[in-house]
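What you see is the complex with one protein chain gone and the rest in place.
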Amino acid sequence: MPHADSGPARSRALRLAWPLGVAVAGVVAGYLLSVGLSGYFVFLAVSAVTAAIAILGLGIVTGSAGMIALCQLTFAAVGAWVVSLFNVLEVPGGFVVWLIAGGLAAGVVGILVGLPALRLRGVNLAVVTLGFAAAFDVTLLQIQFPGSKDGIPVLRPEGFSTDRGYFFFSIIVLAVCGLVVFWLQRGRWGSSWKAVAFSERGTASVGQSVQQAKLTAFAVSAALGGISGGLLAGQVQLPFASSFTPLQSLALYVLAVMSGAYLIDMAIFGGILWVLVPELLKRWGVPQDWGFVIFGALGVQALTSGTNLGQGIRNLWWKRADGRTAAARETAKADAAAHPAAVEPPAEASVPPVPAAPAASGEPALSVTGLTVQFGALKALDDVSLEVPAGSVMGLIGPNGAGKSTFVDAISGFLPHASGTVRLGGTALGRMSPTKRARLGLRRTFQQDRVPPALTVDAYVRFVARRRVTADEVAEVLDFFGCPPARTRLAGVDVGTRRLVEVAANVLAKPRVLLLDEPAAGLSHEEHLELGARLREVPARYGMAIVLIEHDLDLVRTVCSTLTVLDFGRVLASGPQDEVLADPAVIKAYMGETEML
Amino acid sequence: MLQGALAGLAAGGLYAVLAVCLTLMSRLVRVVNFSQAATGMFGGFVAVWLVTETGVPIWLGSVLGVLLAGVLSGVIGWIAATWLSEADTTTRSAMTVGPLLLLISLSFILFGNKPQPFASIISGPAFTVGGVVISQVTLVTVSLAIVVAVAVRILLTRTAIGTRLRALSERPTTAELLGIPSKPLSIAVWVVTGVISAIAIVVVAPTQSNDAISLAMLIVPAAAAALLGGFKRLDLAVVGGLVLGVLSGLVAQIDEVSLIRNFLPFLFIVVLLLWTQRKEVWDAAR
């Protein structure tokens, strides 16, 4: 392929450029509107922009990170309060500096409010934020905004002091906020938000702190709230508490949920709705409170159906796009079938013998001593000791319920009450959190699907790898494991393939030890064998030891140099594969299954 | 001082009743019902409207209002049981924000945003201890909280229906596979807690700030109280409600700290959360 070199570079430049292009186009359109609209609509439009920025923030916390936050306008009030204060104090730098300070202040308040609720699940955050909104509302009525008693209006930025000018200014702020959110969503933070919304365990197991993910989401969201409030302070110039009531925060939350505000365009659409619905009701002579009644009903509809406007439209679009790529892939497959030489056959017969376990002289990659886990009266793991030699594949087998998954959970730090010692290449892991263990080079996959569907394959692989990887490296590992291409959306692939992507991503992270919990469940027999063949090559190719939980003894035989058999939480046998499989105790535990398979 | 603390006890009893309802909902139907107080508020407002506009006797108006609150709560429960039966607690709870918003706004439209002229059903002092007056409202709400908590406990542990409800709350799918009808039972829980909340609100509303927002936002101190029992224990929910009521009564006495009064439930929540999550917990499901 001659154009292979210029292609990715060009598409990369395009990827960087198009959001900028959209932002510039938006600003130009904003300018035209600011000139063209009538005065009354300009004022309304500023309201829509401030609402859009607040909803943009809510989209991060409620949409991407999956939490309930009910005090967005309280953060806006914080922003407005800071802007008013700086205005009264005549802090140098003018409105832009005040606005940024307002955003930062709201972000800090957001962190303080969010901090106590982060370990527990979403509902607690809802309770905390609603409590905060209610408390702050009453307090705000008592203390008022700085300068409101003396009627000192907030000075708008130089050159943007007319209503039209200010609208143009607000459009620029919106464009900047949109760009920042876009890049954050595409980056590591964005991936961590989407990951934490889907699975906290999955997030921690790739070395991402769950608390940090939630806290950044909440802080960014609050900061956007603050900016929105600051902007509103400049719009009305004398802000009042009535613009920031808890009821409006509730409505904004519902609006964010039903429009799908984690999508930037939908946040803007939400901002427009926020202004449009009451305005229409006013024109039709209907009490404006009906607006919130409508929002409430639509919010219930959105939450019960589990979908929203923006996602619905995108799903429709993607369905068509997927149809086209699927057709293209079929053609490619047919091509490949026509030229079988291009595809390496999973030659079972010519499989070289399993590499012997490396000499025991080197330090083991993982050593476990006396690992015990107790659930009530049941000892799920009882004094388990084993060593995984560096650069080897160890099979962990045993009947269902023997404690294999418990073993993986305990080693990876999800069972803090486990006793015994675990050493990773000489480092005792003690009571380290799963996040820390993952960062030290201990990775695991899950039996259940814990791959966040909101990400693309590429974003997920980079998120899991936790190191700088080139596009070529990503493509190579995906190809090696037979995963779909990097730009595929994970929502569109089946669970078996998702788990394959999970394995590939964790391999690319190059940990010392990788624990694979039944990676092949959900794959067909052929894919199953192919995965086994790939896993054999992983230690030499990527430099790590693998612990493989697997049921298919055929596969275990061909892939694993050493084996450990668990039975009722105890180690029944552990050592080189042939010795273990010949052990009468092992055969008995399998109750004849070994002779069958 | 003491008089102030006891003055807070009436509100404390209301918090306690609502906290018991929230706890019950959380345990039995996996939801933190943000509209718990709002349905009661709406029922109360309708009762006031019935009494002032149509001239029905207070008792009848109140009964009708309370029943309406039960029906409203049941409708929300029906929505949850029909479309969100498999959803997690967060999604189910998020759904109840919709009715909260809707009911407050609807009450603005129908009744305005001013405090409502609630007629007292119960008023006057009940008795005096050592120079301190205990009002009848205090007596009724505090006993209502205790009675409801005890009655619920007996229902859950001693009756066949209680056994079924507990089974449903522990393993809903398994319970259904045994033929236990989850939908009618959980809707019944919604209706009953809606009725109980409304009774408490109608009793206390004449002595409290009783505009729509204030009443609907009673959910905040109630949630704080329920949090003391981890949304699981009824007795601690009652204690939490009473303590919170007494504390805010006390704080209201001291001018220097009156700003704190607004933040009292919030601080209560924060402290409890910090305490309950000292240790890292990994939810098996996520």
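A and B are the chain letters, set down in written order, and residue numbers restart from 1 in every chain.
As a working rule, a residue touches a chain if its C-beta (ideal position, glycine included) is under 8 Å from a C-beta of that chain, and two chains touch if they have at least 3 such contacts.
Everything that follows uses one rule, which is that contacts and distances are computed from a predicted model.
Trainee: Could you check which of "ATP-binding cassette domain-containing protein", "Carbon-phosphorus lyase complex subunit PhnI", "Aspartate carbamoyltransferase" or "Sulfite reductase (NADPH) hemoprotein beta-component" matches the UniProt name for the chain that's left out?
Mentor: Protein name of the absent chain (UniProt record): "ATP-binding cassette domain-containing protein".
Trainee: Which residue, A:G36, A:G93 or A:G401, contacts the hidden chain when the whole complex is considered?
Mentor: The one listed residue touching the chain not shown is A:G401.
Trainee: Check each of A:L89, A:L112 or A:L378 against the chain that is not shown and name the one that touches it.
Mentor: Touches the omitted chain: A:L378.
Trainee: Among A:T162, A:S242, A:N315 or A:S524, choose the residue that contacts the chain missing from this document, as touch is defined above.
Mentor: From the options A:T162, A:S242, A:N315 or A:S524, the contact with the absent chain belongs to A:S524.
Trainee: In the full complex, which bits of chain A touch the chain not displayed? Write them out.
Mentor: Contacting residues on chain A, toward the hidden partner: 376-378, 399-402, 449, 492-495, 518, 520-525, 551-552, 568, 591-593, 595-597.
Trainee: Applying the definition given at the start, please give the residues of chain B touching the unseen chain.
Mentor: These residues of chain B touch the chain that is not shown: 160, 163-164, 166-167, 170-171, 173-182.
FYI, only the chains that are shown with their structure count from here on.
Trainee: Distance between chain A and chain B based on Cα centroids, please, to the nearest Å.
Mentor: 35
Trainee: For chain B, which residues count as touching chain A in their complex?
Mentor: Residues 32, 34, 79, 82-84, 87, 89-91, 93-95, 97-106, 108-109, 213, 217, 219-220, 223-224, 227, 259, 262-263, 265-266, 269-270, 273-274, 276-277, 279-283, 286 of chain B touch chain A in their complex.
Trainee: Mind listing the chain A positions that touch chain B in their complex?
Mentor: Going through chain A, the ones touching chain B are 66-68, 70, 116-117, 119-124, 126-128, 130-132, 134-136, 138-139, 142-143, 199-201, 245-247, 250-251, 253-254, 257, 287, 289-293, 295-297, 299-300, 303-306, 414-416, 433-434.
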